[in-house]
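Just one protein chain is left out here, and the rest sit where they should.
To keep things simple, chains are lettered A, B and C as they appear, and every chain counts its residues starting from 1.
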Amino acid sequence: MIRIGLVGAGRIANVHARTIDAHPNAQLVLVADPYEQAVKQLAEKYQARYSLDPNDVFTDDEVDAVIICSPTPLHVEHILQAAKAGKPALCEKPVAMETAAVEKLVAELSGIEHTTMLGFNRRFDPTFARMHKMVEDGVVGKVEQVTIISRDPAAPPKEYIAVSGGIFKDMTIHDFDTARFFLGDITSVYAIGQNLDPELKDTGDFDGAVITLTNATGATATITNSRHCTSGYDQRLEIFGDQATINADNIRANQVRISNGEFTDAKDVYLDFFLERYEAAYAVELNEFFAAISENRKPATSIEDGAKALRIAEAAEESARTGKVVYL
Amino acid sequence: MIRIGLVGAGRIANVHARTIDAHPNAQLVLVADPYEQAVKQLAEKYQARYSLDPNDVFTDDEVDAVIICSPTPLHVEHILQAAKAGKPALCEKPVAMETAAVEKLVAELSGIEHTTMLGFNRRFDPTFARMHKMVEDGVVGKVEQVTIISRDPAAPPKEYIAVSGGIFKDMTIHDFDTARFFLGDITSVYAIGQNLDPELKDTGDFDGAVITLTNATGATATITNSRHCTSGYDQRLEIFGDQATINADNIRANQVRISNGEFTDAKDVYLDFFLERYEAAYAVELNEFFAAISENRKPATSIEDGAKALRIAEAAEESARTGKVVYL
Amino acid sequence: MIRIGLVGAGRIANVHARTIDAHPNAQLVLVADPYEQAVKQLAEKYQARYSLDPNDVFTDDEVDAVIICSPTPLHVEHILQAAKAGKPALCEKPVAMETAAVEKLVAELSGIEHTTMLGFNRRFDPTFARMHKMVEDGVVGKVEQVTIISRDPAAPPKEYIAVSGGIFKDMTIHDFDTARFFLGDITSVYAIGQNLDPELKDTGDFDGAVITLTNATGATATITNSRHCTSGYDQRLEIFGDQATINADNIRANQVRISNGEFTDAKDVYLDFFLERYEAAYAVELNEFFAAISENRKPATSIEDGAKALRIAEAAEESARTGKVVYL
Partner (left out) sequence: MIRIGLVGAGRIANVHARTIDAHPNAQLVLVADPYEQAVKQLAEKYQARYSLDPNDVFTDDEVDAVIICSPTPLHVEHILQAAKAGKPALCEKPVAMETAAVEKLVAELSGIEHTTMLGFNRRFDPTFARMHKMVEDGVVGKVEQVTIISRDPAAPPKEYIAVSGGIFKDMTIHDFDTARFFLGDITSVYAIGQNLDPELKDTGDFDGAVITLTNATGATATITNSRHCTSGYDQRLEIFGDQATINADNIRANQVRISNGEFTDAKDVYLDFFLERYEAAYAVELNEFFAAISENRKPATSIEDGAKALRIAEAAEESARTGKVVYL
């Protein structure tokens, strides 16, 4: 039984807590968050202890491993604390807001033996994972063109956007990791930022984006993002290879189709947002984290993956601002 | 070049005329129908001669082959005339309204060498034909259960229903032939007739039906009919075998899908009715007729096929009226 | 918190135990099964007590409600014990193997105030439940024709078939309940039993079936069953009404489509069997049971529902054996 300490008691912490509770080999023992009401409620729901000081999670003897759900600006510090305490850690994306901070972290970690996993949950989504396996099994042949459509159901509040780090670090970061999942390291980035929603004009951030990536073999990835989509959380992926094309479709809450005098075979709108759409992915992600600890091996996603996705995000921002291609 | 004489100048005659006109090996030379306006218009459109006397088609020296689009009560007479005149004939379904009439026809034809094809157009539909080939190629394995959904977009006028011979001979007759196409001869029939449309209550005919057929191997066919369907002409087919299941989907006028805040991936309604849905089938059917003539062989569908489908229709009517299974 | 006692420690008991464990308002406290290894393992997994005597569940003071997962022949006895002990009970289908036994049970229960729910899980499946709501909301209009396709991935062992009560009571019983869910009480039954699998010839049971049901309004339900299906557990449903048609599609483990030189848009095979396909349904079913207890109301499915489905199964058996329609 792996005893888990949670740093943070927000939305994603609650998702992880439920998964831990249902997992046969893991147990939630401690939750830490300065926001008393949230941390108390979460801890009580799963019969765990709680603390208002995140540091307690790293020093607690009963905590075997840590899941870091703190705000992004604290990620680097918390990852380092876990590593120094010899506790395996799973950290939500992104590692940090700037590549410089991540490089400093990597340098500091270089002398420490640590198990740190980054929460790029899409790699664990049953659909994307199945596609990756098909690529690895040679079903697709040589990967030539990756097409990622990724649209949120509705824009977040302006307050959120203000501290989000911008669309590329906040939203596209997942798509950059997906592109790397199928293409490996990226060599060029060209991004177009869109400002189409009058409501969001004054945020200084883009509300839509189209990014084109290439890798060293000449394969491409095209990412199309929007902060809004009437039909729900639009998450699609196509891998075109010289032997086959594979596609990931959206998910609905049920399998119903309706046909009437206006239209035929209509389905319900997509699952609304990431907690619903990637519910299974979060569970598989934690499973991988627990398995890596049990088997004493490196987890599937590393800080390096986080650093590289962040670097692409910075390049995309630069490209969208300058209108020039950025080479990595 | 096969020179064609058309008996009848109605809706289906017009469909065939257009196909003949576009066919490289056939030419429309004569159209006969007592209704002058229709026959004149059709003949002129395709630079053919016309006559008000159907008999002229069978005696005309320049007519190599005949397509019979006359009203059903005249089919037997016209088939016989064509056979006696030594002209190959394609006759629209059904052969007749009663099995007795068809048996008499078959007896009269027994001494005459003739090429007569029955217009069961669905066998020539690219989708159904592909499915039949998959069955013949062994892809499906042993056919065990056939499911036919066949619904008209809207009920015909009551005047039509009054002379139609009833839903089983008028509408289901095609589905009976489809069942025979995949199952061979039918041994038992159980039919439920529905009277659900208050508008059609006083026609004496059913407006919906569910028919269950079996063949000698124990395989089944289920036919579900309705005189109305909001989403258009609903024509689906499933063949379940011990190696695979194959399905025929409906056809729309285009490949568009639409997703919005209410529904996702909705398509347009189905092609409205048989002339549109089976447009390709009519062309392939004529092609088979012309090919059979050129190659001096039997066409793919025979009077016997018509007789057997009619026999099932009569059994279905009897079953629906008595509530008892009818064995053939 | 509702404290649950489980009678039985088999496959379905394990499914329910996991759901109880994850449920915020329920707790597993006792499991009883004469088979020691299974009961001990299940109890320990969820930190519950165990007993080798099923009777203990009904007398245990700490058990608030009972879930009956015992073999079918014991259902009647266990339902009665729960009712007498004043403990709400959820019983797996079917209630019994013969209508007579259920009628005796209903008579015995008539004087006792009890909360008994029957485990017709499909009513709780998110897809079927959504369809039912669409019907209730008037989206479909008047229901005219129900088409149920229900095929198992592979035949069970002959030993299982020998004690199963036959295909209609064992497998079709769910489809009969689904038909009642959408059509209400059934008035006529016509069934064809198939013996197509040579392996199962000597079981005395059918390995395929086509059943046609009608209700008092003249609406129909067609059920097509098979003990085998190469593509997995084939569970589809169509409700045709005078305003719309709604369909339930099969479920796969992911949303991947693949296209290559042989075929396009191919998906993975269906989820293999009922535990996977109806995983969500089982959870919603237990939720309804717990909610009915908390709200002190009747659960959504009753012993009467079980009795009526069983009566249809007996009629289907009779019809398949005699070749005659059975009227209820």
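Quick note on the criterion: a residue touches a chain if its C-beta (ideal position, glycine included) is under 8 Å from a C-beta of that chain, and two chains touch if they have at least 3 such contacts.
Every value quoted in this text rests on a predicted model; they were computed, and no experiment measured them.
Every shown chain that the unseen chain touches in the whole complex is listed here: A, B, C.
Checked against the full complex, the candidates A:Pro34, A:Gly204 or A:Gly323 give a single residue touching the omitted chain, namely A:Gly323.
For the chain left out of this panel, the touching residue among A:Gln27, A:Asn55, A:Thr99 or A:Gln145 is A:Gln145. When you scan C:Thr59, C:Thr264, C:Ser294 or C:Thr322 for touch with the missing chain, the hit is C:Thr264.
Taking the complete complex into account, residues 230-232, 250, 252, 258-270 of subunit C touch the chain not shown. Residues of subunit A in touch with the missing chain: 142, 144-145, 147, 149, 151, 188, 190, 192, 194-197, 208, 210, 212, 214, 217-220, 222, 224, 226, 228-231, 234, 238, 240, 242-245, 323-325.
On the side of subunit B, the interface with the absent chain consists of residues 18, 21-22, 24, 45, 126-127, 130-131, 134, 139, 243-251, 253-260, 265, 268, using the contact rule stated above.
The definition used in the following text is that only the chains that are shown with their structure count from here on.
Nearest to the common centre of all protein CA atoms is the CA centroid of chain C. Comparing the residue numbers each copy contributes, subunit A and subunit B share more than half of them at their mutual interface.
Computed centre separation for the pair subunit A/subunit C is 39 angstrom, with centres defined by C-alpha atoms. With centres defined as mean CA coordinates, subunit B is found 57 Å away from subunit A. The residues of subunit C that reach two or more other chains are 243-245, listed in rising order.
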